[in-house]
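Only one protein chain is missing; all other protein chains are in place.
Residue numbering begins at 1 within each chain, and the chains themselves are lettered A, B and C in the order written.
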Amino acid sequence: MAKVIFFGVLTDVAGTRVRHFNGAASVKELLLLIEGEYPEIIHYDYRIAVNNEFIDGDLPLSESDEVSFMPPFAGG
Amino acid sequence: MAKVIFFGVLTDVAGTRVRHFNGAASVKELLLLIEGEYPEIIHYDYRIAVNNEFIDGDLPLSESDEVSFMPPFAGG
Amino acid sequence: MGCLVDGPLTNELIGSLASMLREDKSCGGHSSFMGMVRADEEGGRTVRAIEYSAHGPMAEKSAAEISSEIKAQFDDVREVTIVHSTGIVEAGELSLLVLVSAGHRRQAMEACARTVELVKERLPVWKKEIYSDNTHNWRRNEPL
Partner (left out) sequence: MGCLVDGPLTNELIGSLASMLREDKSCGGHSSFMGMVRADEEGGRTVRAIEYSAHGPMAEKSAAEISSEIKAQFDDVREVTIVHSTGIVEAGELSLLVLVSAGHRRQAMEACARTVELVKERLPVWKKEIYSDNTHNWRRNEPL
């Protein structure tokens, strides 16, 4: 049950900041679940980090992993 | 009797900050008096201001004029 | 101190950073940038505040990395401080402070400007503008 955290505008897209997803053995599977639940997310720019490290492409996920969905930064 | 103010290292050269000089009807004449009194001043870089305005070349001086001798600036 | 603070940057915080400047007497120059929330007009509405949110652990890591990178790139730089607000910051309040101390002025100023760009680029922080009519909008940073 991976913990997913949405940041920035994606908290509005998901309607929540934190959600747990069951049955995703990889980032790719998690993405399918999330796009099924929140179809508009495909229109947004974002990067994914697993346990505070950015990832490119796929990665196996374990129960305790924390996955962050982060739109382009806008600090300052 | 023009009032002369020495700044920076020139206060050490003149041994004083302020001095009055009699009988100088122009900056050129004043310079001759000053170089007579403090011969080492010719080795120093400086600019001259009369009544808070930099001057180039000569200028007549009146009794109430204030003449500043200013070496290169070193603020900050 | 971590790089994230809750709410606007206060005079007390800025004052305490100013006191710390004097600790290293080999520094001749301190350069700072402070970002303030502007009361911009956006289509008839005025920005009342910005609500900042951040990825805490990644922001701290990113600030530390930026600081090391700047020190590696500018050999005269001794200290790099980055402080960013989270939560609500009203228009006219400060949300970002970058402070760079160096032996001489040139690197202090160049490194400060570079640090500000890296903060904009890499600090995982987001901003939601809140307008006078209580509507809001997630903003992206404009390019420099």
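One rule holds in what follows: a residue touches a chain if its C-beta (ideal position, glycine included) is under 8 Å from a C-beta of that chain, and two chains touch if they have at least 3 such contacts.
Given the structure is predicted, the values throughout are model-derived calculations rather than measurements.
> With touch as defined up top, name the shown chains that contact the chain not shown.
B, C
> Of C:Ile66, C:Val80 or C:Leu94, which one is in contact with the hidden chain?
Missing-chain contact among the listed residues: C:Leu94.
> Since one chain has been left out of the picture, which residues of subunit C touch it in the full complex?
The list for subunit C reads 11, 14-15, 18-19, 21-23, 25-40, 91-94, 103, 105-106, 108-109, 112-113, 116, 144.
> Quickly run down the residues of subunit B that touch the omitted chain.
5, 7-9, 11-12, 49, 52, 68, 70-76
Here is the rule we go by: only the chains that are shown with their structure count from here on.
> So how far apart, in whole Å, are subunit A and subunit C when each is placed at the average of its C-alpha atoms?
Each chain reduced to its C-alpha mean, subunit A and subunit C end up 27 Å apart.
> With chain centres taken as the means of their Cα atoms, state the distance from subunit B to subunit C in Å.
Those two chain centres are 49 Å apart.
> Rounded to a whole Å, what is the gap between the Cα centroids of subunit A and subunit B?
74
> Residues of subunit C that touch two or more other chains: which are they?
none
> Could you list the positions in subunit B whose residues touch two or more of the other chains?
none
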